[in-house]
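Before any comments, here is the structure.
With one protein chain removed, the remaining protein chains of the complex are shown where they sit.
Moving on, here comes chain A:
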Amino acid sequence: MLTAAEWEIVLLSLQVGGAALLVTLPIAFALAWLLARTTFPGKILLDAAIHLPLVVPPVVTGWLLLLAFAPAGPLGRLLEQTFGISVLFRWTGAAIAAGIMALPLMVRAIRLSLEAVDRRLEGAARTLGASPARVFRTITLPLALPGVLAGTVLGFARALGEFGATITFVSNVPGQTQTLPLAIYSALQQPGGDAMVLRLSAISVALSLAALVASELLARRAGRGVHVL
């Protein structure tokens, strides 16, 4: 049904989305923990900053990423000097853009699931002799896990759909940065590209729908106090 070139686009999208998640998940978890469990001056500013990618025009996010990762930009120079690499026009850059755009959704979901964990259970575990690290591993994390997974799946769906920041930041390079939405955009510009647009759009909708259903099921499990593992 899909041509070989179209399959490659799908696989590239999954690769970009997967890499974005891998990098973003630990960061999102740490930020969610800070917001859910600690108080510090400027917390509301951090909270707002994390949510920026949700409301700023994606093209602005992409432009800021471009400034940061350009050869003369702070992060671009660092990567160039330390590893001799650049993420511009590369799938890694697309993954960074997708990760940034997925971050707020993931932080929100993980934060909610951490806030929903009954702290009194953690206290009970401590009185039974468990260190804070063991409490985290055996109580907090398992209880928050459905919400964390729901947030991760949602973030993955968001990463797959990323368009504006990606095309601004790393352009639309077939085989490197041309993920599903960018390929659809390109096909729309081509005469006779309608069939391809239709097929790729169908794939996009199917992937998003599957992710949303999975996320919703996980979130419901969390709400019922039923646990995944």
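Odds and ends about this structure:
By our rule, a contact is a pair of C-beta atoms (placed from the backbone, for glycine too) under 8 Å apart; a residue touches a chain by one contact, two chains touch by 3 or more; residues count from 1.
Convention: contacts and distances are computed from a predicted model.
A single chain of the complex does not appear, and UniProt lists its protein name as "ATP-binding cassette domain-containing protein", one of "histidine kinase", "GerMN domain-containing protein", "Pyruvate dehydrogenase E1 component alpha subunit" or "ATP-binding cassette domain-containing protein". Across A:18, A:73 or A:142, the residue that sits in touch with the chain not pictured is A:142. Residue-wise, the contact with the chain that is not shown comes from A:123, picked out of A:57, A:74, A:123 or A:174. If you put the missing chain back, the residues of chain A touching it would be 120-121, 123-131, 138-139, 142-143, 225, 227.
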